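Taking it in order: structure first as structure tokens, then the write-up.
Note that this complex is displayed minus one protein chain, with the remaining chains in position.
Chain lettering (A, B and C) follows the sequence in which the chains are written, and residue indices restart at 1 in each chain.
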Amino acid sequence: MLAKSDLSRWLAALAAEFRVVGAVSDGGAPPAWRKLEPGDTPVLDNLRWVMPPKEQVLPGYEPLFTYCARKGEEEITSAVPAEEPTLMFGLRPCDARSFAVLDATYLDGRFSDPYYAARRAQMTTVAYVCESKRWSCFCSSVGDPVEWVKACDLAITDAGEDAWIVTAFTGKGEKLLEAGGCMSAATEAACASRDAIWEDLARANEHFDAQAVARAVDWEEPVWAEIAGRCTGCGICSYLCPTCTCFDIQDEECPGGAIERYRVRDSCQFCDFTKMGHGHNPRPGKKERTRQRLSHKFKYLPERSGMSGCVGCGRCIHLCPVNTDTRKIIAEVMGVHGQ
Amino acid sequence: MDSNPYQPHLATLEDVITETSDTKTFRAAFRDTDLRETFTYEPGQFQEVSVFGQGEATFCLTSTPTRKGYIEFSVKKVGQVTESLHGMSPGDVVGIRGPFGNWFPYSEWKGKKLLFIGGGIGMAPLRSLLNFCLDNRSDYGPVDIIYGARSPQDFCYENEFEAWGGAPDTRLHLTVDRGDDSWKGNVGFVPAYLNDLNPSPEGLIAITCGPPIMIKFVLQNLDKLGFAPEQVYSTLEMKMKCGIGKCGRCNIGDKFVCIDGPVFSYAQLKELPPEF
Amino acid sequence: MPEENQIAGQETVKAWEPRILGILCNWCSYAGADLAGSARLSYPANVRIVRVPCSGRVDPSFVLRGFMRGFDGVLISGCHPGDCHYAKGNYYARRRLTVLKKYLVKMGIPEERFQFQWVSASEGGRWAESVSEMTERLRGLGPFQGVALQDKPAPHREAAAV
Partner (left out) sequence: MSVQAVLANQLAEVRREARRVLESGEVKTVLGYRAGPTAVRAMPALITRPEDTDLLVWSPACANNLGLYVRQAALEGKVAVVAKGCDARSIVMLIQEQQIPRESVYIIGVACPGVVDPDRLADAGIREEKLTGASWDGAEIVLESPEGEARPGRESIAKMACLTCDVHTPPLYDILIGEAPAIEPVDGLSPIPEGTEDRRAFWAKQFDRCVRCYACRQVCPSCYCTVCFADRASPRIVSKRIRGQENWMYHTVRAMHMAGRCVECGECERVCPVGIPLLQMMRELGAEVDELFAFKPGMDPEAEPVFGVFKNEDEGPEP
């Protein structure tokens, strides 16, 4: 058990060993993930949406290397970041799961991404279990959020009477409990409140089984054209999605004459994402592009790595300028084909 | 695989051969001498060539791994990187990283007849496999090469036509879309010329690469000639940036062309959604 | 200068010197500046001149790019109304750049850092005087703080700064 008043003391103790990262709101902006300074209180509720934590492992702009072009002394200096023990504090179940989906792309196959690996290597995850779902949340429809929480090192759940119950799942998690000596034994009521919250979290009114959706998503769906009609083609549903990680690589000169190659976030919704040098573009219109985003998440990624590409966080639903609801699309796709 | 797959190795251009008005072939050798020996690749694989300050572009390795010490790639002038490449001369420095992607399954084709069907710059990936097979000539049966171009001045690798035509049991069939008075050979599109040659599919592997319009009709004609989809192979061209299956650009269906391709059999291409 | 020096090859700069981006129309102001040179008029060398066919060719993005890349001031000079080689270029420029000047102030770039003036081909003196006057003014103002955050990178930029 951790008294809510002891939170800052515990965070200070943790900060001694880790770079503690939490979601903090600066002046009315949506809470974003950054290193916690003394006096910052991370968001530990589900009242508002928060920026996706992927920014900490896959920043929007990341230099890959710089190339010195002086004749005869051409050489490349890499910009792979140094590894640092990081503690992601207060990950909601959907965001905790998003790291597993990112790993499937960035750490698998013959090539592991060194930049992502360096930031992800020494990462400890502390989950915060939401007591209630917002209108756009559908984590329990695409998976089992309780399992996702158990995949973290530690979980914080509200235990009522101004305290949290803290449950460790790994050795690393146990060690975190000792930091700062702020923990007390868990009371009976606290465990009951935790179990109730966890059970409520897992409940879902509609359930989209990843493989069933993968089979149902089809090429000639009438729904693609219908969405494309109103979609504005902006990048919100991919930039603010915790598991969307396409990027672009560009070269540009830096002040001082060196050349920097950097990668920067990109989206399959933008019109020139697949446009080739000689002009051919396999996905010329919005219909193809909206179909690609949802097919990749709900069909191609499950077929490649066995896990759904969507963690049900609802950011794409909450933030879409034209209020396209991803759940309605899947329901329509399932209704048309699936059960 | 080296530690950072995004970081290219520096290479110096040794030779720049002008093939046609808009295509040049570049021969490059790594600066790091022992890398020159250890750098191995298979016919059909591609590499990412960096023109620092302009960007990177994807080019298939057109040289054959059997001829060591250098690598070659052909570049058609279409965009920013290709244009700056065309402005380069021997001695300039480029970045090369790779090899990436899969390759032609030549080990399964031992003893089989081979039919190469190339169009324009599409001959580049086929040349790597063709020279590889000619260097191991005894492993393969009779070889036929159909190579088409828009006009007689648009042929690449003309200096190798001699070697190709003269190789044992190898026939080179050239055709142009529009002939001129100096042109003696066949005039007509590659798919039509394929029908005239009427190859029998028995024990034969067809490998084709060229502009999408040519591939579309070549595959149709091969169907009509009784070729099974498993007998026909092609390399797919898609926009690529990372080359290692991370940036999501070349994703079609559940495949990433840069790691599951670029070489696909016609059977595999049929399963992919029609989006390339 | 918020970032290391913009112009390649210039090692350490002793006292801080303001850098001015000068965009001059080819027919009047550039000729005026040329006249100032041939008339041996001395004026500070802080201005880097870019020649454009007409002040009407000046796209606001040139000015904004100048400030983004770290110039301390931007000076645009064109033909007097009525003298424009292309008849109307400077009239269009006048509307556009007047709105730009007011907009820059709203975005936090002081009015003194952006000057827009008419200099004809015969007014070499006026050109030299305008450059020295602007250089003096910018020396008083000090270096431009730039358009990006100086102290602490924003919450989710912290990862990129590692």
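As a convention for this text, a contact is a pair of C-beta atoms (placed from the backbone, for glycine too) under 8 Å apart; a residue touches a chain by one contact, two chains touch by 3 or more.
Remember, predicted model here, so these are calculated numbers, not experimental data.
Visitor: Touch as defined at the start, partner being the missing chain; which of C:W27, C:Y43, C:F71 or C:W118 qualifies?
Guide: C:W118
Visitor: Which of these, A:A212, A:C234 or A:A258, touches the one chain of the complex that we don't see?
Guide: Spelled out, the listed residue whose C-beta touches the missing chain is A:C234.
Visitor: Which one touches the absent chain: A:S78, A:T170 or A:T324?
Guide: A:T324
Visitor: Counting contacts across the full complex, list the positions on chain A that touch the omitted chain.
Guide: Answer for chain A: residues 28-30, 32, 47-48, 51, 60-61, 134-136, 229-230, 232-236, 239-240, 248, 250, 252, 262, 264-265, 267, 270-272, 317, 319, 321-325, 328 touch the chain left out.
Visitor: What does the interface between chain C and the hidden chain look like in terms of residue numbers?
Guide: 60-61, 64-65, 68, 80-81, 88, 91-92, 94-96, 98-100, 102-103, 105-110, 116-118, 145-150, 153-157, 160
Everything below uses one rule, namely that only the chains that are shown with their structure count from here on.
Visitor: Which chain has its C-alpha centroid at the greatest distance from the C-alpha centroid of chain C?
Guide: Between chain C and the rest, the longest centre separation is with B.
Visitor: From the C-alpha centre of chain A to that of chain C, how far is it in Å?
Guide: The separation of the two C-alpha centroids amounts to 44 Å.
Visitor: How many angstrom lie between the centres of chain B and chain C, each centre taken as the mean Cα position?
Guide: Chain B and chain C have C-alpha centres separated by 51 Å.
Visitor: Show me the residue ranges of chain A that touch chain B in the complex, using the header's touch definition.
Guide: By the definition above, chain A touches chain B via 64-65, 67, 69, 74-76, 78, 80, 105-106, 109-111, 113-115, 219, 245-253, 259, 261, 263, 266, 268, 273-278, 280, 282-283, 288, 292, 296, 299-301, 303-304.
Visitor: If we count contacts the way the header does, which residues on chain B are in touch with chain A in the complex?
Guide: Contacts found on chain B: 1, 3-8, 10, 50, 52-57, 76, 78-82, 93, 95, 212, 237-239, 241-242, 244-249, 251-254, 259, 273-276.
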